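One protein chain is absent from this view; the other protein chains keep their places.
Order as written gives the chain letters A, B and C; numbering starts at 1 within each chain.
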Amino acid sequence: MKPTFKTHFGSLADYNKGNIEVTQGDARHYVFSNVFEVAAKSAPYERVVVGKNLEYVIETLRAEGQSPWFACAHDEFVIALDGEVRVDFVALDQSLAQVDGAVLTEPAGRAMGYVVLRQGHQSLLPAGCAYRFGTVEACTLILQGKLGALSVQKWAEICLH
Amino acid sequence: MKPTFKTHFGSLADYNKGNIEVTQGDARHYVFSNVFEVAAKSAPYERVVVGKNLEYVIETLRAEGQSPWFACAHDEFVIALDGEVRVDFVALDQSLAQVDGAVLTEPAGRAMGYVVLRQGHQSLLPAGCAYRFGTVEACTLILQGKLGALSVQKWAEICLH
Amino acid sequence: MAMLDLADKPETATSYAADKVQASAADPVTGYRTFTLGAFRFSRDAYFATIQWPSHGQTRTHAMPADAFLRAMMRDVAWGFFYGWVNFDHVFGTRNHYGKVDVYAGAFNGVMKEAGVDYTETFETPLIMATFKAILHDWTNAGFDPFAAPEETGSAFGPKHGENAGAIERTRIATRRMPGLPDDSPLRDDLPVNRAFLDVPQDEPTVHCEPGFEGQLHAFNLFKYLSRSDVTWNPSVTSVCGQSLFCPTTEEYILPVFHGNDRVEWFLQLSDEIIWDIGDKNTGAPRARITMRAGDICAMPADIRHQGYSTKRSMLLVWENATPNLPRRYESGELKPYPVDF
Partner (left out) sequence: MAMLDLADKPETATSYAADKVQASAADPVTGYRTFTLGAFRFSRDAYFATIQWPSHGQTRTHAMPADAFLRAMMRDVAWGFFYGWVNFDHVFGTRNHYGKVDVYAGAFNGVMKEAGVDYTETFETPLIMATFKAILHDWTNAGFDPFAAPEETGSAFGPKHGENAGAIERTRIATRRMPGLPDDSPLRDDLPVNRAFLDVPQDEPTVHCEPGFEGQLHAFNLFKYLSRSDVTWNPSVTSVCGQSLFCPTTEEYILPVFHGNDRVEWFLQLSDEIIWDIGDKNTGAPRARITMRAGDICAMPADIRHQGYSTKRSMLLVWENATPNLPRRYESGELKPYPVDF
């Protein structure tokens, strides 16, 4: 018999958060949240930290409409989890201050081009470029980067405990 | 590929005793012996107890030459483990005292017949009959019965500890 | 008599509680039904059997590979819940009260018990028997025999495909005195010799009865009988001396349960080798590892659980004691957990 499989991806509108059954210890130590739930309950393009490992972070964003321009002195990566998002890139004329994480910017420089990401697509956000997101319909992004001035930590609000 | 299997039975002359690796507790509690080793080191037809569960026992015997006549008020069972043994039976004229375990007897009664057991053969030793064993070559028997006057307990001598 | 002999009775038990079994409709994706027994919930999917139970208002969950679960449940059913504890693994199991059966999760796992996330519920034997048999029937796919050694059967995994009622419904005739006697359980001459016992002699003992004593002497080839066993880890009675039962069995791969006895049990290794992992009965903490080779005999004390490993199919004589009230006598401390002081 040939089974047919249905792959379950989540989305802003359709996620089913898991849970923790604790035998010993504190559920807080697992820092458990759901990126769709976090994105659903956050402001558009709020960079909410859902994972933190020393100075490194995973942020989740609700992409909705046009974002401001971001720029970052180091590589970041974005994955679109549940919808279509366009990312425009600008090569900055001036080099960025070497700080961790993204900053807001009004980019001066030449347009490099754009990528259009759909479910499961990942894009490099190259160091030293400005980038902004735009969507027709709201969707969820995760970003790999470093904790920065724009990172929002609201663990007690988002995590199981 | 078709594997060929070799089944390993033990014998008086060829046994390979196992062992106990204790993590917690006392090896004595497992009352571990080897029936071939016990039989090899015991007198012919000594009924050495190797298993005891309340009043019930497993005895091991080295069958060698002719045994005395035994009789028992309840069923017993014998298994020949490693050689040929003949068991002769006599139907006793008088009924036996209702005691546990076998007793020695000089049987008065009619010969019932005999069985010849080889490796792995099991015989009923019916209640109320006399029986004796005879072999050409020494071999090992185990008996299922009850603790009786002829049962020999020498646990410290036979068991791992 | 012996729990072992209940093996031929589940049919009856099932029939009279079958209407009480709580089963869902078949899942549209996996094809398996979900069962509830009291507050326990049993579900399976392509790979796993999942058990759920309530604890402090939360649902607790435990999963086992489906093959391991079915092998364990097959033994529990065939043995009529056996003596004492049948641990499917370190979390889930049953405890026999002979007429009622406890089903537990975590209750005999040191840490889970201490953390208070364990759960036990007691059922009438016919209801749990009917439920467990219904689970076995629904969850066993064509080609998988839970009684067989892994090398001798197909996969238990995948979505539901067919069934294998024949494997599950093997019935056994109880032995009263010794197989082959008139009105007693049959010998196994029509079963084939197992591939691992092809070298076991198939001769029969000589039985000579003098005139007038016909049928009063009886002997058979026990090793031949065992070489034709079509199941693993499933003792059956071959001699009965009062409450003393010889229950030999053939073993290959891993005993699908951790058996925690409510009395002392003895093992006499008839052929080849079995390794036993011994754990504490209440917590599961390791106690010992015992290697038994042909001719070795040893006791399983009443305060441990044991699981065996046999690479080459081997013959094991399990010796049980069916004396009534033993669980109480061991629990009260009247009887020591080990059988002999020396």
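What we mean here is this: a contact is a pair of C-beta atoms (placed from the backbone, for glycine too) under 8 Å apart; a residue touches a chain by one contact, two chains touch by 3 or more.
Because the structure is predicted, anything quoted here is derived from the model rather than measured.
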item	value
Which displayed chains the hidden chain touches across the whole complex	A, B, C
Those residues of chain C which, in the complete complex, touch the missing chain	45-48, 60-63, 65, 109-112, 115, 150-151, 155, 157-158, 252-254, 275, 285-286, 289, 291, 309, 311-312
For chain A, the residues touching the chain missing from this view	3-10, 15-25, 27-37, 50-54, 56, 58, 74-77, 79, 81, 89, 91, 110-124, 126, 140, 142, 144-146, 153, 155-156, 159, 161
Touch list for chain B against the chain that is not drawn	1, 3, 6, 21, 23-24
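Everything that follows uses one rule, which is that only the chains that are shown with their structure count from here on.
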item	value
Length of the line joining the C-alpha centres of chain A and chain B, rounded to whole Å	77
Distance between chain centroids, defined by C-alpha means - chain A, chain C (Å)	53
Whole-Å gap separating chain B and chain C, where each centre is the average of the chain's CA atoms	28
Two or more partner chains touched - positions in chain A	none
